[in-house]
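One chain of protein is taken out of this complex; the other chains stay put.
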Amino acid sequence: MTPLAHDLNSYQAGFEWRERHGGGDDPVWLREMRGKAIAQFLDTGFPGTDEEEWRFTNLAPIAERSYRLPEFPTLEASTIRRIASLPVVAAAHCRLVFVNGYLIPELSSTSHLHPSVQLQNIASAALTSDSIVERELSQYAAVSKSSFTALNTAFLHDGAYVRVVPSQAVDEPIYLIYVTVPAADPVMIFPRNLILIGENSTAKLVEVYLSLADGIYWNNAVSETVIGEGARLEHIKYQLEAESAFHISTQQSHIGRDAVYSSTSIAMGSRLARNNLNAILAGMGGECTLNGLYLIAGNQRLDNHTLIEHTVPECASHELYKGILNGHSHAVFNGRVRVRPGAQKTDAKQTNKNLLLSNDALVNTQPQLEIYADDVKCTHGATIGQLDEEAVFYLRSRGIDLEAASGLLTYGFASDVIDRVSVEPLRNLFNDALRERLPQGLPD
Amino acid sequence: MPTTTNDIQSLVDQEYKYGFVTDIESETVPPGLNEEIIRLISVKKHEPDFMLEWRLNAYRRWITMKEPKWPHVHYPPIDYQSIIYYAAPKSNADRPKSLDEVSPELLAIYDKLGVPLQEREILAGVAVDAVLDSVSVATTFKNKLSELGIIFCSFSEAVQEHLDLIKQYLGSVVPYSDNFFATLNSAVFTDGSFCYIPPGVRCPIELSTYFRINAAATGQFERTLIIADKGSYVSYLEGCTAPMRDENQLHAAVVELIALEDAEIKYSTVQNWYPGDKEGKGGIYNFVTKRGRCIGARSKISWTQVETGSAITWKYPSVILQGESSVGEFYSVALTNNYQQADTGTKMIHIGKNTHSTIVSKGIAAAHGQNTYRGLVKVLRGADNVRNYSQCDSLLIGDQCGAHTFPYLEAHNRTAQIEHEASTSKIGEDQIFYCKQRGISAEDAVSMIVNGFCKQVLKELPMEFAVEAQKLLGVSLEGSVG
Partner (left out) sequence: MEKERLLTVRNLHAKAGDIDILQGVDLTVNAGEVHALMGPNGSGKSTLAQILAGRDQYEVTEGEVIYRGKNLLELAPEERACEGLFLAFQYPVEIPGVNNTYFLKAALNAIRKHRGEEDLDAVDFLALVKERLQLVEMDPSLLSRPVNEGFSGGEKKRNEIFQMAVLEPILAILDETDSGLDIDALRIVAAGVNRLKRPDNATVVVTHYQRLLNYIVPDFVHVLIDGRIVKSGDKNLALELENRGYDWLEEQPKGRRKTPQRGALVS
C-alpha cells in the first residue's frame, strides 16, 4: 500500500487497500459504516487551529507525517514474555491485549472472567454478526462531529467488545491493553471499544495504551460506553505511550437513568496527545464523575477536552482535573459543562488545577459553563499556581527540607486524583509512575 | 405559586422608558462606505493629512477582514453599505459656547433622560461633554480644568489643537488593524472625547460624557482617548441611553486608555441603549473595543461597567499590564432580558513583573436573554509573581434564558498564581414568596436580590452613577421572574 500521508487522497487509497485486503470479508453493515465514515473524513480533513476546539493544539506534527497501516504482528517469544511481564499486564487478571491494533490471544486472559460478561474482540463479534454489536456500534460517537472518530470508524477492523448483562456485580476489573511495538515506518492504529453495561450491573474497566519502545506511531482510539439504568461503571484510562508517539482518543459515554459513571484519566506519555471525553447524562438521577491527572515534561503536548451534557433534570456531575508541567511542556484543559434547557436541579462542579514546575512550560485552561436552565447549582474553578506556601512552611517546620517538601506536596497534589481510583494494584502502579516522574524526588 | 408568577410577569411588561425620537435635522453623507466617503468625512472635519492617511490605512485593512464569528451571539448579517457614516446636527455650524446657546429641543432630550445638565454642573460638579450623534455640542468646565493643565475636549478639537498627543497615542493601545469593528471605527469615526491629565495632577471632578444615538440608521463610531501622565489620577464616566427604533443600529466605538508611571485611570460605564422590544425586534448592536495600557510602573487601570441595554453587546474592556507592579481591574454587571444577548468580559495581559489583576463579573439573564462571560488572563514568560483572581457569577431568572462562563487562562511563568471561580444561582419563587409574606412587594424583592447580587460591582461606581445603575437594573428586569 501507499502510506497514509499529508495528502488526503492517500487516506482514500489506504481505505481502498484495506477494504481489498481483509476488510472485504466483513459484513455489509460494517463495510457500509466504514464507507460513510471515510467520506465524512475526506470531506472535513484535519481540523486547524482556526477552529475554536483546536485553538491551542496544532495537529501539523500528526497530519504532516505519513503512516502505514500495520500488518498482523509476528511476535517473538521474547517479545511475548516482555509484554506479559509489564507490571500493568501482570496486574490484569482479566484482559484483552492488542498489539499494533490486533488481538493477541496468547497475551489475553479471560480465565477470571465473570460468567455474565461477554468479552471478545470486535472483529470476531462482527464476523458472527452479533446483533447487538451491529445495533450499537458507532451509535454514540458521531462520525459527523469529529474527524478523528470518522477516521477511526473508516479503518475500524478490531478492538474490544465488552458487555455485562443486567443485574450483575462484576468485581474483577476488565483490562483492555493496547501495546504498540514501533517499527522503522510509523504506523497508524485505530483501537475501538464498545462497552455496554446492563441495567443495575456494576463493573470496572481499564483502558491502557503503552509502547514497548520509543518510536513514532499514532494511536487514534475511540471508545463508546453505555451505562444502563441503575448501572455503575468505573472507567480508568492509563495513557503511557512512547515519547515520540501521537495519541488521540475519544471517549463517548452515555449515562442512563440513576446510573453512575466514574472516569479517571491518567496521562503521562506521548509527544502530542488529545483526549476528547464526552459524557451525556441521558436519564434522570444519573451521576457522572470525571477525574484526570496529567503529568508532562520535555516537549510533550497534552490537550484534555471534556464535555458533560446534562440533558435531563436531577443529574449530578463532578469533575477534577489536575496537571503537573515541567520542561517545555504545554497542557490544554478545556472542560465544558452544558446544561440543556429543562435540565433543572442539575448539580455540577468542575475544577482544574495546574502546577507549573518550569518557566518554559505553558498551560491554557478553559473551564466552561454553558447553562440554559435556571434551577441549577453549577460551579467551576481553575487555578494555575505554585505549591501552597503555608503547606511548604508546615512541612519545613517539621524538619523536612525545602526540596523534599516540594516533592512531597507535588506528589500529594497528584495522588489526590490517584487515590480516587478504587482498584488498588492500579493505584500503586500510578503512584510508582508518579514517583518516578517527580523532578524533586521524595523522602523514602 | 401563580400569584407570584403574575406579579413577576407584570414587572416584565414595562416599556423602555427612554424611547423617543427628536426632530433635529441631520446633515448626512450618503449611505455606504468607500474611500470617497472617508475623504469626505476627513474634509468635513478639517483634518490634517496624518488623520486621513490613518483612516485610509484602516479602511484598506478593513476590507480584507472578516466579521468575527466566535462570540456566543447570533444576529442577521449587517449590511455595511447601507449605513450612513457621517451625521452632524445642523446647529453645528454655529456651535454653542454655553448651555444657553444649546437648542431647547436638545435640552428637552436630556430632561427626558433625567440628565439636567445645568443642575448637574452646579450640584455635582460634573463636566459633561455631550455628544449628540457624532459631534460635540457642549463642553463645560473647560476653563477650570485647563487651569490645572487638564485637556478635556472633543476628539475633533484635539486633532486640531493637540495633534502631537494624538500622533503619539492614537492607536497605541488599539491599533487600527486590531479587529474588524475597531478597524471599521478607525476608518470612519466622527468624534468622541479626548482627555489628558498632566503629571502629578489629580483631576478634581469626575469627567463625564453622554453619548446618544439619534439619527435613523446612523452608525455611531466614537473614539475616546485618555492619557494619564505620571502620577496623575482621573475618574471618567460614560453613560448612554438611546431612543427607540425598529431597525438595528450598529455602535462600534473604540476607547483607549494610557496610564504612565504611578498614574491611575478609573473608567465607569452605564450602558442603557435600546435593547429591542419584547419580541427581540430592533435594538442596538454594541460592538465596542475598550482597552487600557498600564505603561508605567505602579500604574492602575480600573474598568467598571453596568451593561443593561443593547440588543447585542460584544465588548471586553481590557488592560495590558506592562509596567512593573501595575494593577488592572474589571468590575462588570451585564443584564440580558427578553431577547438580549451579551458576550462580554475582559482581557488581562500580564507582561510586567509583580502585576496584579482582579476580575469580578456578575451576569444576569432573564426571559430569553443570553449572557456570556468571556475573559482572558494571560501571563507572559517574563512576568514573575503575577497574581490574578477572577470571580464570575451568574443569576438566572426564568428557565428560557442562558448564562455562560468561558474563561481562558494562560500561564507561561511558574511563579504565576491565577485563580478563577464561577457559580450560578437563581431567584426562586420561594424567595419571592418569603419576601411577600414579610410585606415586601415582588418588585422590591427582585430588585433587592439583584442589587445584592451586584453589590460588589456597584460599589465600585461613583455614588451618583451607582444610584442610576440600581434604578436601571430594576427597570431592565421588569416582569422577568417566572
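All chains are identified by letter, namely A and B, in their written order; residue positions are counted from 1 within each chain.
We take it that contacts are C-beta pairs under 8 Å (C-beta built on N, C-alpha and C of every residue); 3 or more make two chains touch, one makes a residue touch a chain.
The model shown is predicted, which means the values in this text are computed figures rather than measured ones.
In the entire assembly, the chain absent from the figure touches the shown chains A. Contact with the chain that does not appear here is found for just one residue of A:Thr44, A:Ser66, A:Ser415 or A:Gln440, A:Ser415. Residues of chain A that touch the chain left out of view are 388, 390-391, 393-402, 404-405, 408-409, 411-416, 419, 443-444.
One rule holds for everything that comes next: only the chains that are shown with their structure count from here on.
Measuring from the averaged C-alpha position of chain A to that of chain B gives a distance of 45 Å.
Considering their complex, residues 70, 379, 381, 394, 396-426, 428 of chain B touch chain A. Listed in rising order, the residues of chain A touching chain B in the complex are 52, 341-342, 344, 354, 356-386.
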